[in-house]
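As you look at this complex, bear in mind that one protein chain is not there, while each of the others sits in place.
Letters A and B name the chains as they come in the text, with residue numbers starting at 1 for each one.
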Amino acid sequence: MHALDALPLYDQAILVMAALVLFSAFALLGQSRMFSLITVFAWQGALLAITSALVAFSTGQHHLYISAALTLALKAILIPWMLTRMVTHLGVRQEAEALGRPALVLLAGAALVVFSYYVSLPIVHLSTLVTRNTIGISLAIVLLSMLLMITRRQAMSQVVGFMAIENGLFFAAVASTAGMPMIVELGIAFDVLVAAVLFGVFFLHLRDTIDSLDVDRLNRLNEDVD
Amino acid sequence: MIEWALAIAQTLLFVTAAPLLAGWIKCCRCHLQNRAAPMVWQPYRDLARLFGKNVVVADTTSWLFRLAPYVVFGAAVLAASVVPLIATHLPTNAIADVIVLVGFFALARFVQALAALDAGTAFGGMGASREMTVASLAEPAMLLVVFTFSVTANTTNLSTAIDHILASGLVLRPSFIFIAVALLMVAVAETGRVPVDNPATHLELTMLHEAMILEYGGRHLALVEWAGQIKLMLYGVLFIDLFVPWGIASQLSWAAAGTGLVAVAAKLALLGLVLAVSETLVAKMRLFRVPGYLGFAFLLGLLGMLSHVILEVG
Partner (left out) sequence: MTLALLAPLLAMASALAGALAPRDAPAGRLLVFALLGLSGLASIAAGVLALAGDGSLYARLPLGLPWLEWHLRLDGLSGFFLALIGAVLVPVSLFGPGYTRAFAHGPSHPAVLHLFTGLFVAGMQLVVLADDAFVFMVAWEIMSLASYFLVAFEHQHAANRRAAFLYLLMAQVGALAILLGFGVLSGLSGAFSFDAMRASYQGTGWANVAFALALAGFGMKAGLMPMHAWLPEAHPAAPSHISALMSGVMLKIAVYGFVRFAFDLLSQPHWGWGVATLIIGSVSALLGVLYALMQHDLKRLLAYHSVENIGIIFIGLGLSLLFGASGAPSLAALGLVAALYHTLNHALFKTLLFFGAGAILHSTHERDMEHMGGLIHRMPTTALCFLIGCISISALPPFNGFVSEWLTFQAFLQVSFLESGALRAMLPFAAAMLALTGALAAACFVKVFGVVFLGLPRSRHVRHAREVDAGMRAGQILLAASCLVFGVLPTFVIDAIAPVTRALLGGELANATASGWLWLTPVSPQVASYSAPLVLAGIALAGLAISITRHHQRRIHPVRRSPPWDCGFGALGARMQYTATAFAMPIRRIFQPVWHVREATVRNAAQAAGDNERAVTVRHTLHIDDRAWDLFYEPFARGIQWTARQAARLQTGRIRTYLAHSFITLLVLLWVVT
């Protein structure tokens, strides 16, 4: 309404990016095939890179351009490539079972968005940045990614959910507080990279042990099986 | 006085240009599918042919069957007279409430479905049943689009809304991006285009809208087809008025009206091309996948509304 009209064009663009990242989080909830899940995740990374660049342009902090490039390279290109290789190598192209009641999951997602908005209202009133409304969106993205991890059975989907949580936190840092210190940025980025590699090794072992990548079958590792 | 003349002229222009838009879309589709296209004004020839034929009516039907095409066409013309095409601030625009517009479409569909059941055939029942189901599912998505738009523009009147959008200049609203896509999806469902319904199909069991008008012939069929073309143009003009209204005439002068005409013609042509491209790229869905499609439109509307509440209000 009036608040939006008063903002300069680049801040409006940041809000549009926030909405699109939220949409990508919902899109992640709705995909049942692995490759499309990874593609949406790559697009989410690209949107984050664009947001970073916009914030850099809008606030004049040039180190965010480096952050944007790093995000693009890592989250939109490198990690999806690694995940795709893992998926092909492990042979898990699709969820073994279809999503249970996709309508309910998406409605739960909408409820989570309202909830995170409600929860983040006190924080919003404290911040002075013009794009402070995105705090609620970032929390929503984190919660939606956790919902993704809960409602999926394939271990690969859980990895994507985990990465998406990190995306949400990154978005909070960039849009709501105009970027983290560079050291923190680099540290988190390499942590995520290492996590991706570790997941790959872990899944190989998992598949050899229980012959599937369905996390519900992990209870086979339980000793008292008759 | 001159405003009333302009209003009537706009209505006549709307009604007579609708078949041209349908012809343009068919032309684009044919070219995209590498087929030889008919002339762009072929729909006019079809209508003229149908008006010149005798009418055959099933003997199981009642007066409702013969009255329905007139009601449907009348509702379409009434809707066309209130939606701003070239100029706003016309006297007819005072009735241009978006919810009333949706009400007109609902009335036309109601009477049409009853006429389908009147013949006592299985096809009529099937068409009526499917069409009412799809329409019911499209309503919540349409309402969320209207709702989000209305709380931003603080009105449900189309003319006032256009003034508001023009006055605020170029603003990137996240909510508008979502509801624009949702409106396009709902428009495709309501006008019976691919992927919800194939308007060019001849297989009765795949029909939604066509099965309802299977029994009609002669001038009745002409009126129903024309009403369908007007409805398609109406949704296009609605989209243009809500999201890209630049170029429409706010004052009543020849120059402004001319600009408005050229602007709306260009935008409609572009929308028609987009529709033709999407119809070529996407296949028709089976009936029980349409709820998923409309649920997605509803989700987009919901996201648009949430974006408005969370991001756009101070």
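As a convention for this text, contacts are C-beta pairs under 8 Å (C-beta built on N, C-alpha and C of every residue); 3 or more make two chains touch, one makes a residue touch a chain.
What you see is a predicted model; the values in this text were computed from it and never measured.
Chemist: Touching the absent chain in the whole complex: find that residue among B:Leu13, B:Ala37 or B:Val77.
Modeler: Hidden-chain contact among the options goes to B:Val77.
Chemist: Out of B:Ala9, B:Met39 or B:Ala58, which touches the unshown chain?
Modeler: Considering the complete complex, B:Ala58 is the one touching the chain left out.
Chemist: Using the document's definition of touch, tell me which of B:Leu13, B:Leu117, B:Leu166 or B:Met285 contacts the absent chain.
Modeler: Considering the complete complex, B:Leu117 is the one touching the chain left out.
Chemist: Counting contacts across the full complex, list the positions on chain B that touch the omitted chain.
Modeler: That gives, for chain B, the contact residues 51-62, 64, 66, 70, 73-74, 77-78, 81, 94-95, 97, 99-100, 103-104, 106-107, 109-110, 113-114, 116-126, 128-130, 132-133, 135-144, 147-148, 150-151, 154-157, 160, 204, 214-215, 218-219, 287-288, 291, 298, 301-302, 305-306, 309-310, 313.
Chemist: Residues on chain A that touch the omitted chain in the whole complex?
Modeler: That gives, for chain A, the contact residues 1, 113-114, 117-118, 121.
Keep in mind that, in the parts below, only the chains that are shown with their structure count from here on.
Chemist: Compute the distance, rounded to whole Å, between the mean C-alpha positions of chain A and chain B.
Modeler: 38
Chemist: Okay, in this complex, where on chain A does chain B touch?
Modeler: So the residues of chain A in touch with chain B come to 1-5, 9, 12-13, 15-16, 18-20, 22-23, 26, 102-103, 106, 110, 113-114, 117, 133-134, 136-137.
Chemist: Over in the complex, which chain B residues touch chain A? Could you list them?
Modeler: By the definition above, chain B touches chain A via 151-152, 154, 168-175, 177-178, 292, 295, 299-300, 302-303, 306-307, 309-314.
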